[in-house]
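What you see is the complex with one protein chain gone and the rest in place.
We just call them A and B in the order they show up, numbering each chain from 1.
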Amino acid sequence: MNRLSYIGARLVKTVLITVAVVLLSFFLIRLAPGDTATVMAGQAGFADEAFMKSLRAEYGLDQPVPVQLWKYLTAVAQGDLGMSFVRRQPVLDVILERLPNTMLLNAFALLVAIGGGVLFGMFAARRPGSAGDASVTVLSMLFYAVPQFWLGMMAMLVFSVWLGWLPPFGIETMGADYTGLARIADIAVHMILPGVTLALYFMASYARLTRTAMIEVADQDFVKTARAKGISEGQVAHRHILRNALIPLVTFAGLQAAILVGGSVLVENVFSWPGVGTLAYEAVTTRDNPLLLGIFIVTAVLVSLFNLATDIAYSIADPRVELGR
Amino acid sequence: MAEALISIRDLTVALPPGADRAHAVDGVSLDIPRNEILCIVGESGSGKSLTAHAVMGLLPRGVTASGGQILFGGADLLRQRPEAMRKLRGRDIAMIFQDPMAALNPVVNIGQQITEQIRAHRGIGEKEALQQAAGLLAEMGLKDTKSLLKSFPHQLSGGQRQRVMIAMALSLSPKLLVADEPTTALDVTTQAQILKLIKRIQSEREMSVLFITHDFGVVADMADRVAVMRQGRVVESGTTTEVLSNPTHSYTRALIAAVPTGECDLPPPPPDAVPLMAVTRLSKRFRRGGFFSGASAIAAVDNVSLTLSRGETLGIVGESGSGKSTLARCVIRLLDPDEGEILFDGADIARMGARGLRPLRRRIQMVFQDPFSSLNPRETVGDIIIAGPRAYGEDMREASRRAADIMRLVGLNPETMKRFPHEFSGGQRQRIGLARALMLKPDVLIADEPVSALDVTVQAQVLKLLDDVRQQMNLAMLFITHDMRVAAQVCHRVMVMRHGQVVESGPTREIFAAPSSDYTRALLAAIPGRGLLAAV
Partner (left out) sequence: MRDFLRVFFSRPISLIGLVIFAAIVVIALLAPFLFVRGPFTIVGMPLLPPGAPGLLAGSDVLGRDMVVGLAYGARISLLVGITSTLCALGIGMLLGAVAGYYGGWLDDLLMRVTEFFQIIPSFVLLMVLVAFLQPSLSSTVIGIALVTWPQVARVVRGEFLSLRSREFVQAARTLGMGDARIIVTQILPNALPPIIVVSSMMVGSAILTESALSFLGLGDPNLLSWGSMIGGSRSAMWVAWWTTVLPGVAIMLTVLALNFIGDGLNDALNPRRRR
C-alpha cells in the first residue's frame, strides 16, 4: 500500500510543479519591458493612444493583476499558450509540430548516454586505479569541460566536412522523398551526429556515477555475504553489485532530463535539427516572447512528467521505498 | 582434544603499506576442533576478525595473507585456486556477520538470497530450493516462512535478520560456521536468543563453530575452547574452563577482570530529603508520516517520572527504542518535551525559553556516546575544553589554567592541549568529552552510553573515572545504558525502560536480586555469562 501512497505523493508533486511553472511564466511576462500591446503596436508600425487602448482591452491588460493571473491560468489549463507574434499561429500548435523531432533526438541521446555510461562505468569500476579507469575518468572530465555546441561543430567538421561520413544538417535528406524503411534509415543517419553529441556529456556523468556506485556497493557487507555463499563472481556482480548500483541511476536519469533539454536547444541549433530547440532560437532572434515562454512551459511540464515516470520506476526497483526518503 | 577440522599454522596477514602497522595477524597458530565451538576473543585491532576472514578466503582488498597455512582436509586454503575456494565457501565453510541488516542485500527478497546459495552448489530447481529454504527458516524458529521468503530485509526485525543469515549459512550443512561478532549489533534479549540458537544448531548438526567476540561473557556461555588474541598474536588458549578459572597471561586476567559481572555491590543511595532534580510525567512524541500515509505520533517517552539527588547515580536501562536517550535529551533540553515538568533546583525547566535556560544550562552537562562524532574534528582539544567557559564569558587565560587542572583530573596530559581529536584514542576522547563537561562545574552530569563504543578494558577505566569524579564533585549522575552489567557497576538506583515507559525502578541491588517485572527478569537472564563469570 505504501508504494501507492509514494506514487500518489509524486503525482501531486508533478501537478504542483506544473502550476508553479505557469505562475512563474506569468511573472516572467511582466519582467519584459513593455506589454503585449506595445509589442503588437510596434509590429503593426503605428501606435496611437486609442489603438493601444483597444489592444489592451482586447488582451485584458487593463484589468487588475489577480484577474489577469486567473485568466492566464485558466487559459493555459485549456492549452491556450497565446499567439505567436511572428507566425500568427497558436503557440501550442507551433510547438507541438516540432515536439516529436525533439523527443526523438532526446530519447536517442538518453539511451546512448545511459547505455554507454553504464558500460564505461562498469569497466572503470572493475579495477579502480588502473589505466583503463584513469582514461575513463580523464575522458569524462574532458566531456564535462567542453561546450556542447562547440563539440557538435567539431564533430561536424570532422565527420561531415573532412571525412564526409555523415550528413551535417537537418533531419532527413532534402528532396529525396524517401518513404518507409528508407526514410527511417535516412533519419537515423541524420540523428547520429546530433544524438551522440548531446549524449556525450551525460554519458560522462553516467560513467562517473556508475563507477562510484559500483565501487561503493562492492565494499558493502552484503557483497561479502554473497562471496561467502560461494556463488560465482558473475552472479555476485550481476545480482548483488549491479542491481544495487543501478538504483541511483534511475533517479539520476530524471534529474538529468532537465539538463538534457537545455543541451538539446544548443545541439539542435548546431545541426539545424527541426525541433523545439531551433524554434527557441528563432523565437529569441525574432523576439517572439510568447513562443519562447510557451517552449519553457511545455518542456518544463514534459520533464516533470518524465521525472514522475522515473520516480515510479524507482519505486519498483527499490523495495525500501516504503521506508520513505 | 578432539581432532582438528582446520589447522591454522603461523598465519600472517599483512596490511597495505601506509597502515599503522605492518601485520594485522602475526604468526597465529590455532586448531579449530571438530564438533566444538572455538571462540577467539580480543579487543579491536587484535586481528581476530581478519583471522576469521582469512579462513573464508575473504580478506578485504589490499590485505593479504603473507605467510603460514590454513589446512583443511589435507589442503592449504591459502594456496587454493579462487574457483576451488569458491566451491568450498558456502558448502563446507559458511559465515555470518556482525550487522545482519548490512549483510543482507536490501533489494533482493529473502527467498532468493537463500536459494541462490543452494542452487549455486546443488543443481536443483527453484521450487525445491525454496522448499528447503522454508524448512531452514522453520528450523531457526521463524514462523510464517512462506511470507518471510517473499519479504525484503528491511521488513524484518534485527533478530529475524540474523536468523535468516544463519539459515542461509546452514543451507548446505557446512562443516564449519564462522561467526564474526554475530550478536554485537543486537539487543541483549535478542542476543541471548541467537546465542542459544547457534549453540543448539551446533550440537544438533555436530559441526564446528569459529566464534569471534570481544565479550568474555559470551565466551563463557558459548565456547568449548577459547583463544585470546592481542595485537595480532594468540596470547593464551585452552579449554574455556581452564582459561576462565586459571588465566595464565596477564592480559587475559585483565580482560576477564574488566568484564562487569552483573553483580551489584554498590550501597543504596545516600538518603537525601530534597532531590536536586525531579522529573514528573514527562512525555515526548515524534510525528512521522505525511500527507498520504497519514500522520501518526509515536510516544518515545511516555509519562516518565524520576528524581535525582546529589552524589547518586541513577541508571536508565533499556534496549534500543526504549526512549532512554530521548529522555536524557529532554532532561538536558536538547529536545523540547511535550508534557510534564522538570524541576531543577526549584525551577521548572521543561518549557523554559532559551534566555531563562541559559544560566541553568551550565549546571546540567552531558557526556556523549560516540567518542568520534562528539568532538569537533577542526578544533584543538584545548579549544574544545574551554568552549563552555568561553561561551559564558570567562577569561581565556583563567579558562586555560582551569582546563589544565581538569585535564589532569580526568587523566589527560595538559601538554596535549594543542592537538586535534583524531590524534587520541577512543578512551582518551571520552576523557576529553568529560573534561569539557566538567569545566562548567555542573551539578548534574548526564552520561549517554559513555562506554558502549569502547573496548572492555578501556570501558572499565572510564567507568571508574566517572564514579571517582562523581564522588569528588558530588555530582548527580544520570547514566544511560543498554548494558545491565555496566549499570550494576556504577548505578545506585536503576530505572528499566521499554517502549518509552518505565517498567520498574529501585535500588540496583534490589532490582538485580528480585526483579518485579518479567521484562527485567528477561533482561537479567540475557546477560551473557552471568552465572559462570560470577562463579570464577
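Operating definition for what follows: contacts are C-beta pairs under 8 Å (C-beta built on N, C-alpha and C of every residue); 3 or more make two chains touch, one makes a residue touch a chain.
Because the structure is predicted, anything quoted here is derived from the model rather than measured.
Although it is left out of the displayed model, the omitted chain contacts the following shown chains in the full complex: A, B. Checked against the full complex, the candidates B:6, B:24, B:366 or B:381 give a single residue touching the omitted chain, namely B:366. Considering the whole complex, the residue from B:374, B:459, B:505 or B:520 that touches the absent chain is B:374. Among A:101, A:289 or A:315, only A:289 touches the chain left out of the display. Of the listed residues B:433, B:500 or B:528, the one in contact with the hidden chain in the full complex is B:433. Of the residues in subunit B, those that touch the hidden partner chain are 329, 332, 334, 358, 361-362, 364-366, 368-370, 373-379, 387-388, 391-392, 433, 436-437, 440.
Along subunit A, the points of touch with the absent chain fall at residues 13, 16-17, 20-21, 24, 28-29, 31-33, 141-142, 144-150, 153-154, 156-157, 161, 254-255, 258-259, 261-263, 265-266, 269, 280-281, 284-285, 287, 289, 292-293, 295-296, 299-300, 303-304, 307.
The definition used in the following text is that only the chains that are shown with their structure count from here on.
Distance between chain centres (mean CA atoms), subunit A to subunit B: 49 Å. Remark: subunit A residues 2, 5-6, 8-9, 12, 220-222, 224-233, 235, 239-240, 243-244, 247, 317-320, 323-324 touch subunit B in the complex. Those residues of subunit B whose C-beta lies close enough to touch subunit A in the complex are 56, 58, 86-91, 94-95, 97, 99, 102-109, 116-117, 120-121, 152, 154, 165, 168-169, 290-293.
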